[in-house]
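All protein chains but one are shown in place.
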């Protein structure tokens, strides 16, 4: 069976998340999904909720999802705290990955079939025509590996933060039971990981150390001693940010975006220690403490780099 | 002086951390059973002291003697502080080791964890630590086989550069099955294989990337 290179290229164009040649994916203002921010997907922060357009039925394109994934990945790696889990985006990405893997397997099996049929008649080692045909397949595989890597790095980063802040997570979960349950922050698997890991770790500590202590000191989350036992994320960590602006690129609709005298749009933040007003101009890069820009980050108006 | 033993333990923890930072592979040194046991003994002593002070204060109160002055309570207070310090140092040491156990589990997952680790490093882990390691490895295996199977959570954390790479076999390892066929791993032979397939083997030291 002859596999036509045209077919492969056609496949490449339709379902891959290859780099979009047409430019900035955010420039599509008509896309209904601009109402949903990166984190709004999971709608875990009612305070910062830009209401998802109820009538929006279109799903973000693979291109947009990919771009958002990269931004989320960078944010997660740079942020000192655990950011909300993008449930919907991940579900879509994972199912696309699975489809792609199946597709690639079919294609490569076709190739192997073709190879076997040619090697019986052709004794030369590498059939050059054959290798050229393989190129799109290799590209698709390479791209798939890259995406898998990004997701892997993303999840591993989150898992390590879950480990680091497990007591803190439990504390905010207990305090804010009704407002933002932990389920929204973490994926299903992460919840299982978080609970199991806390359990086995606590058991280890109990058996080796805590059971020997007097009853009033046996807690693992006791904040009343000389050193508080619950480690909070470092809100004062310095991060580099890039100011993106509102997702829909329509500056007028953003209530906190201000137009300056020189015509540039900016957000205003105040640095508490210095009592200093800072203008965060769109498309500029700044470095400051995480807590100053945390809200803007949650709304997707700045990203960490 | 109370807390001196705990200091020793913390210094050892620091040394363990430094030693570990050097190599690529996590190596857990022997658990200092003796020191920990001694600190626990000290803790028990402190506990007894505190109970004694409590009783003393109670009897003084009953007898109408004023026992509430803080000066009288100071030794009780100091004992409590020593207890806290010991608790913190013990937990710090144990946490450091459990973090290293976690890294071990992530590095080795896919390989027979218990087989290699418990035989070589049998003496280095306490019984509780071994149990923890076993349970954590099981947790990881479960995590990886959920909906995230495709992405191989314990795979490489450096970005992929080539799909196919040349590898050299470092040790004899029998036959390996990949989707491209079966490879016979004989020392010093070379193969041109897909990176994702052999990543695990490279991690475990069977293959070397060229």
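Lettered A and B in written order, each chain numbered from 1.
In this section, a residue touches a chain if its C-beta (ideal position, glycine included) is under 8 Å from a C-beta of that chain, and two chains touch if they have at least 3 such contacts.
By our rule, contacts and distances are computed from a predicted model.
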Choices "Ribosomal RNA-processing protein 43", "ribose-phosphate diphosphokinase", "RNA polymerase II transcription factor B subunit 2" or "DNA replication complex GINS protein PSF3" - which one is the UniProt name of the chain not shown: "DNA replication complex GINS protein PSF3"
Touch criterion as defined above, residue of B:11, B:30, B:186 or B:210 at the omitted chain: B:11
Those residues of chain B which, in the complete complex, touch the missing chain: 1, 3, 7, 10-11, 13-14, 17-19, 21-22, 66, 68-72, 74-75, 77-78, 81-82, 85, 88-89, 91-92, 95-96, 161-162
Residues of chain A (touch criterion as defined above) contacting the omitted chain: 226-231
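Here, only the chains that are shown with their structure count from here on.
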Chain A residues within the chain B interface of the complex: 94, 97-98, 101, 138, 141-142, 145-146, 148-149, 151-153, 155-156, 163, 188-189, 192-193, 196-197, 200-201, 203-205, 207-210, 212-214, 217, 225-227
Residue ranges of chain B in contact with chain A within the complex: 36, 40, 43-44, 47, 50, 81, 83-84, 87-88, 90-91, 94-95, 98, 102, 126, 128-129, 131-132, 135-136, 139, 142-143, 146-148, 150-153, 155-157, 159-160, 163, 195-196
